[in-house]
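Here the complex is missing one protein chain, while the rest keep their positions.
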Amino acid sequence: MTAKKLNMKEKYSLLTRDLDWEYSYRDYKEIFPQEEFEGIKITDWSKWEDPFRLTMDAYWKYQAEKEKKLYAILDAFAQNNGQQNVTDARYINAIKLFLTGISPGEHQAAMGFGHVGRQLGGVGARVACQMQAIDELRHVQTQIHAMSHYNKFFDGFQDFSHMHDRVWYLSVPKSFFDDARTAGPFEYMVAIGFSFEYVLTNLLFVPFMSGAAYNGDMATVTFGFSAQSDEARHMTLGLEIIKFLLEQHPDNVPIVQRWINKWFWRGTRMLALVAMMMDYMLPNKVMSWQEAWEVYFEEAGSSLFKDLARYGIEMPAYAKTAIAEKEHVSHQAWSIFYNYGHAAAFHTWMPTEKEMDWLSEKYPNTFDKYYRPRFEKWREMEAAGERFYNPTLPMLCQTCQIPMGFTDMEDPTATFYRQSEYDGERYNFCSDGCKDIFDYEPEKYVQAWLPVHQIYQGNCGGAEMEDVLGDYYKINLGVDNMDFHGSPDEERWNAWHNLPSAEDKLKQAS
Amino acid sequence: MSKAYIALQDNEESHYIVEAIEEDNPTATVIYQPAMIRIENEGRLVIKRETVEEKMGRDWEIQALHVNLITLGGNVDEDDDQFSLSWKQ
Amino acid sequence: MTVAAITPEYIGERRDRVENFHGNQIVYVGWDRHLMFCSPVAFALPPETLFSTLVDDVISGAFSQHPDFAEIDWGKVQWHLNDQPFAPERDKSLIEQGVDHKSIIRMATPGLNGIEGSGS
Partner (left out) sequence: MSIEIKTATLEPIRHTYEHTKRRFGDKPASRYQEASYDIAPEQNFHYRPTWQPDKELFDQSRTAVVMDDWNVHKDPRQYYYGTYVQARAKLQEVTESNYAFFDKRGFADRMPEEVRQKIIRCMVPLRHAELGANMNNMFCFSYGTATVVNQGFLYHSMDRLGIAQYLSRVGLLLDGNSTESLAAAKEFWMSDPVWQGMRRYIENVLCLEDWFEVFIAQNVVLDTLVYDLIYRQFDEKITEEGGSDLAMLIEFMQEWHKDSSRWVDATLKTTVGESEHNRETIRRWVADWQEKAVADLAPLAEIAVGDDAMNACVEVLNKRLAKAGL
């Protein structure tokens, strides 16, 4: 007999959709007990549109090809001591922040997609989530491997996993993913699958990775772009889940809109870290944070939300605030880390004159007016041998957990304060977005493990800062932390490139 | 109108794909950035298997696009012969 | 709003109850228009701490690196407590004048507006 040819859609449908069956020995609700409690109404899973009709054979084939390429480059990078070829050792600190702050989030995403990849009742959606789960595991593992070589030559990478559970600034990404993972399966999909993947990860992976390429970091570009090739699938899954939920039942629309508002804001806050990586930690600049934001949020996001308008979905609440903040957020975030450079597992520094000029040019409305005087003062203090470190612990926002360093966009020199009272206790926030999130589900956010409060409760190794930073966080004090200038990283870098050491420079000066 | 876009890793295989995209989407803009190529077009962007095969001079499956893909924007429609991105508005 | 959960009641542990701070309470202090200190700061202090101690020891330890600090005329400082105008008395304790757990004290120093008046 001559076999009829099946096209991709038919084949996928037979090989995935058709595997499912109607349970008769047990009740559907026993097998999928988590599908209803969020209030989302699913009337027909068969209406799910499969974004990419990937079967496992093709998955293994193409992913193996990507992995082969990736590891060949990582091997070559290590063999050639590629760590010497980045533009400047300061740059490596962005990668430290990546491994300690972002890679563990990939692991969380893997667990989360595994969870929904079991809990969603529709087989098509389930399988798409499962593929994303294994991709996310790929990302955390390739990142660990790509940075393994840097770990052998720079300080601050070595205890990333231990630090992620404890260090103050890492509670920002950790609480973000904990929040998403502890939500129900549909909120998780809107949080990570849609808001994070579709609306925000481009900002992390595309311009930053292009910047890594521009700074000679072959290892990071390779894993970054390789990961992002999976991300294209993930973004599409995120968009499909949104459309599916909106088409299933009109009652889903306000729920989804609220989740979009919430997760857009949580994501925006977390991206403050990426903003500062772009503007301050890439010695060779590709584009400013503001420019990246305009291309990947304002332009791409407005296309997206125009597309979703037919379902009654609007731009996220507070998109306007986020847009106004694009001219401030990287400078404010860098100021926070500069203040607390003694408590971080990576180095900070003041930009050079040339770099400040670039910032002035890129941020004509804000840099010279609000930030340059502060930075020049800090530079002056450093030159006088009194590098500025903030001697106290910062006040944190109850929701995003970032020090309260954001200002009022109507009055950019005024700290933005918001407060709620709940069940007889005060809770404080950095923004209306963060306050709204708390006010809607206070019983969730009263649980936040706020690092500063935990230190004061005595739960972080002791009362002295050395106990907290050294014993509890496992920061090698005087090595991993403090200013880049004078660090062992800088010393080694100078030796590789036959540059004068700090000591030599001092001698020369005298 | 909104722009549908795609970004590919800057490598040998992508160059053929970009060539094919330019041919099938005459109004598309191609932007070269460090290590990546971004192609955007108003409303819709299509990649046709046949055109890519012609440029490469060998068989090529649509799903192989994912090996070099970095990111995209638009609603995806993929089958054996084409991959398209479009915005509905 | 209640949290939508799989069980009828979802009750969160109040992780920062004042009882957890070993006799202290958290007090936040922010100095308006001095963003060289990137954010307001947090202190754990006994509720009975006198306001004079807060100003003379605690605030001074936190903010004295700023060149404006030595210039402050403490009689002219404008205080806010949890966003309301506040007239603290130096010899009264925090708790006596309403500075309770996780309260925010803001101080404004008119005429002193940071480095070159930039708000830093």
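Going by the order they are written in, the chains are A, B and C; count residues from 1 in each one.
Quick note on the criterion: a contact is a pair of C-beta atoms (placed from the backbone, for glycine too) under 8 Å apart; a residue touches a chain by one contact, two chains touch by 3 or more.
Values in this document were obtained by computation on a predicted structure and should not be read as measured data.
Enquirer: Using the touch definition from the header, name the shown chains in contact with the chain that isn't displayed.
Expert: A, C
Enquirer: Could you tell which one of A:I31, A:A76, A:A309 or A:A463 touches the chain left off the display?
Expert: A:I31
Enquirer: Looking at the full complex, which residue from A:I134, A:A324 or A:M381 touches the chain that isn't shown here?
Expert: Of the candidates A:I134, A:A324 or A:M381, A:I134 is in touch with the missing chain.
Enquirer: Of the residues listed, A:A109, A:I144 or A:V286, which one is in contact with the missing chain?
Expert: A:I144
Enquirer: Contact with the hidden chain only, please: which subunit C residues?
Expert: 3-7, 10-13
Enquirer: Tell me where the left-out chain touches subunit A, residue by residue.
Expert: The missing chain touches subunit A at positions 1-6, 14-16, 18-26, 30-31, 34, 37, 55-57, 59-61, 63-65, 67-68, 70-71, 81, 84, 104, 107-108, 110-111, 114-115, 117-119, 123, 126-127, 130-131, 133-134, 137-138, 140-142, 144-145, 148, 151-155, 157-162, 164-166, 171, 174-175, 178-179, 181-185, 444-445, 447-449, 454, 474, 492, 495-496, 498.
Everything below uses one rule, namely that only the chains that are shown with their structure count from here on.
Enquirer: Based only on mean CA positions, could you tell me how far subunit A sits from subunit C in angstrom?
Expert: The mean C-alpha positions of subunit A and subunit C differ by 30 Å.
Enquirer: Which subunit C residues touch at least two other chains?
Expert: Residue numbers touching two or more other chains: none in subunit C.
Enquirer: Quick check: in the complex, which residue numbers of subunit A touch subunit B?
Expert: 7-9, 51-54, 58, 62, 65-66, 202, 205-206, 209-211, 213-214, 221, 225, 228-233, 235-236, 239, 286, 299-300, 302-304, 306-307, 309-310
Enquirer: Under the stated contact criterion, what part of subunit C meets subunit A in this complex?
Expert: Where subunit C meets subunit A, its residues are 1-6, 10-17, 20-22, 24, 26, 28, 30, 32-33, 35-44, 61-62, 65, 82-83, 100-104, 106, 113-116, 118-120.
Enquirer: Could you please specify the touching residues of subunit A with respect to subunit C in the complex?
Expert: Counting only subunit A, the residues touching subunit C are 33-34, 37-39, 184, 332, 335-336, 338-340, 369-371, 373-374, 377-378, 386, 388, 390-396, 403-405, 407, 412-415, 417, 419, 423, 425-428, 439-450, 452-453, 456-458.
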